[in-house]
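To start, the structure under review is shown below, and the notes come after it.
A single protein chain has been omitted; all remaining protein chains appear in their positions.
Chain lettering (A, B and C) follows the sequence in which the chains are written, and residue indices restart at 1 in each chain.
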Amino acid sequence: MDDIPGRIIENINVAPGYFRLVIRLERPLGKASPGQFVMLKIPGEEVFLRRPFSIFGSRGKTLVVMYRVAGKGTGCLSQALKKSPVMVLGPLGRGFTIKKRDAYLVVAGGIGFAGTRMLLEKLGEKATLFFGVGAKEELSVAEDLSGICVHVSTLDGSRGFRGDVVSLLGQHLDACRQKDMEVFACGPAGMVKSLRALLESGHIPCQVSVEERMACGMGLCFGCVVATNDEINPFKRVCKEGPVFSIWDLSL
Amino acid sequence: MDDIPGRIIENINVAPGYFRLVIRLERPLGKASPGQFVMLKIPGEEVFLRRPFSIFGSRGKTLVVMYRVAGKGTGCLSQALKKSPVMVLGPLGRGFTIKKRDAYLVVAGGIGFAGTRMLLEKLGEKATLFFGVGAKEELSVAEDLSGICVHVSTLDGSRGFRGDVVSLLGQHLDACRQKDMEVFACGPAGMVKSLRALLESGHIPCQVSVEERMACGMGLCFGCVVATNDEINPFKRVCKEGPVFSIWDLSL
Amino acid sequence: MGPLAVELFGKKFKNPVMNASGTLGYAVEIEPLWGVETMGACVTKGLSALAHHGNPVPRVWEERHGMINSIGLQNVGVERFFSDHFPFFVEKNTPIIVNFFGFSEDEYLSCAEKIRPHELIAALEMNLSCPNIKKGGISFGKEASTVYSMVRSVKGITDIPLIAKLTPEVKNLTEIAIAAYEAGADGLTLINTLPAAAVDVKKRNVPLKGGLSGPILRPVALRAVHECSKAVPIPIIGVGGIMDAQDALAFFMAGASAVQVGTATFVDPFAIPKIIAGMEAWLVSAGLDSIRAITGVTHE
Partner (left out) sequence: MGPLAVELFGKKFKNPVMNASGTLGYAVEIEPLWGVETMGACVTKGLSALAHHGNPVPRVWEERHGMINSIGLQNVGVERFFSDHFPFFVEKNTPIIVNFFGFSEDEYLSCAEKIRPHELIAALEMNLSCPNIKKGGISFGKEASTVYSMVRSVKGITDIPLIAKLTPEVKNLTEIAIAAYEAGADGLTLINTLPAAAVDVKKRNVPLKGGLSGPILRPVALRAVHECSKAVPIPIIGVGGIMDAQDALAFFMAGASAVQVGTATFVDPFAIPKIIAGMEAWLVSAGLDSIRAITGVTHE
């Protein structure tokens, strides 16, 4: 973990509301595992706290983040010019744990794809991606996947399955039931809930990356907790004990 | 008076610590009289309140300000890039009142020159400028004066009279005593005090531009007062009733 | 009447946005930029029975996202206000709220007495943050019992609706709000500035102590409005760090019936007209036909 100065070298609008940010760091980011994230200081004085973003890609001194404009911070970020200075704290958190399995099903909802990008790279052909978005334009977020089987859902039906990604997964799940498989997921809270409902009966192992408001991103403030089934110490820090948890440990 | 958006088109270091700022406004600044000032919103979010600056020059949509780096706000301003957006509120305050006289003696201390620049332009050849600075490098602030008689003092003796500008004025004053003359001055509080001591005996009319911390610059907050001899209402607003006062009305 | 119209203290206001006392001079100063009639009402500078010269400089100090002031309540006195400045409001046909103060109960009373009812005087706003010189300079607004008796005394001598403006530097603001209400206050203005000090590191001194205002006050003011508006049934005017229409809307949602804007005007002299326009645009875009639809919506 390190806090590294960097400069924006690319900040482009890849789909409505989605931006690809490329940062040139002064030093390479430490080795990151899939599911880890960084805390980014947004250029300017307007945004007080840093913002958490998944590591979309990292090689040498280059860091790639994919983000969706959600509010003040990401709005400001989307206005940032090339060469603007940033600070990057990371890699942070506990990412996905990869055990040897026959099959990996990766479920990504919208910008949640950013949290699975490195994982897909690592899993390679053994992974099947279930990617759900609102409309087909958003699919360009996941353009450069090769050798991975992808199933797509759109809420408006403009491409692939019409509906949400968990229903899409449901359709494919039976075909895989026999296998030794694991589900990895990243997406909004609603998706996580319905995913759990879907997987409940089969006792399928599932790791999910969750989101919570953060102040520090490194376990200092206890601001980002999620409720788990741990009786002694139910509230776990998303930034430290997470962001990836077994879906069965969460108290949703 | 108007609040006008503008962009910085030049921000150059003309002498150690002194900057010339040229702003292109969306609309022309209203007609300004010598001694008036503007409240400038410094680019970025770091500086909360606006800062007062004398109108150094104004023609059409172009405004020129000369400033010295004094603290946080002027420090930030000196870093501002070309094209940075600013807001300019003005012209503000009550400037110098010019009555017909035989001679005008203009006394400027350091950056106080900025407060007399328009006045000198208006008075033309009838004015004699007494300009005091620390060292000769600062004289470039007043480079483009033509047809005006200038006497210079430097504290370090690197050019002209060695010492402060009020002593310099003292040396010339006797020569003019007989004439119907008026002194106009702008400079630090210490200069104003010694100027008053110098002029005390001769009852020479003298208008002086004073400085005080400001929040609004337009008479709203009563933050920028100076004590006068007015018994009923001693505290006058520098931004509204001033910045120019008769030196004899001030309670120094 | 548009979607921003409100009724307060039995009077109609075309919108619920006012300047905060002491931040718009005598109001005529803003005329070159926008007309005072833009606001639902104009709040006067703090007035007292006799004129006050105020404090020596420095009177203002910049802070990150805010400022400290120590103006010292400079004003021409209530009588000269009515002879010299009130005619301006009559000419502009703009309702005013007369902010007033004193350094003793008598001073409050003698000031309030001098203010005769007039159709343009919508209310009196009693600044209770003032130091009580008989009590060693402790402000009147500190104790519920003092607030109760002060409000009651003033209510006894005037027929003009009375708003109590409270200081946040107390143990329990809700208790004070209830005391003002029980004593007969027709409304509350929340909050006045927060006592603070500036340190000049270069000069190694404390150039001034005074009241903190601006955005840094906003979360404290919102809490005050949220809690007090649940506790008392009278209208609350929210003030503290409102910079834009979103900030103003937050105060209505927290329970305010009107808002005042102070420091923002120093940063952007058009802040008030922009806030009024922004609130109106927001109501339209939200499909609401009155600001009352969101007043107190956060009280679940």
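FYI, a contact is a pair of C-beta atoms (placed from the backbone, for glycine too) under 8 Å apart; a residue touches a chain by one contact, two chains touch by 3 or more.
This one's a predicted model, so the numbers in the text were calculated from it and none came from an experiment.
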Worksheet, complete the sentence: Check: shown chains touched by the absent chain are A, C
Worksheet entry | Touching the absent chain when the full complex is considered, from A:146, A:178, A:201 or A:233 | A:233
Worksheet item: Hey, which of A:80, A:98, A:225 or A:252 is the one touching the hidden chain?
Response: A:225
Worksheet item: In the full complex, which of C:96, C:249, C:264 or C:291 touches the chain missing from this view?
Response: C:249
Discussion item. Using the document's contact rule, name the residues of chain C that touch the chain not shown here.
Written reply: 63-66, 68, 138, 142-143, 169-172, 194-199, 201, 204-206, 209, 212, 215-216, 218-220, 222-223, 226-227, 246, 249-251, 253-254, 294, 297-298, 300
Discussion item. By the contact criterion defined above, which parts of chain A meet the unshown chain? Give residue numbers in ascending order.
Written reply: 1-3, 41, 47-50, 72, 87, 89, 212-216, 218-227, 232-235, 240
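FYI, only the chains that are shown with their structure count from here on.
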Worksheet entry | For chain A and chain C, chains touching each | B
Practice prompt. Would you identify the chain whose Cα-based centre sits farthest away from the centre of chain C?
Written response: A
Fill in: Chain whose Cα centroid lies nearest the overall Cα centroid
C
Fill in: Centre-of-Cα separation between chain C and chain A, whole angstrom
47
Discussion item. Using mean CA coordinates as chain centres, what's the gap between chain B and chain C in Å?
Written reply: 36
Practice prompt. For chain A and chain B, let me know how many angstrom lie between their CA-based centres, rounded off.
Written response: 58
Response to the item:
Residues of chain C that touch at least two other chains are none
Item to complete: Provide the list of chain A residues touching at least two other chains, using ranges where the numbers run on.
Response: none
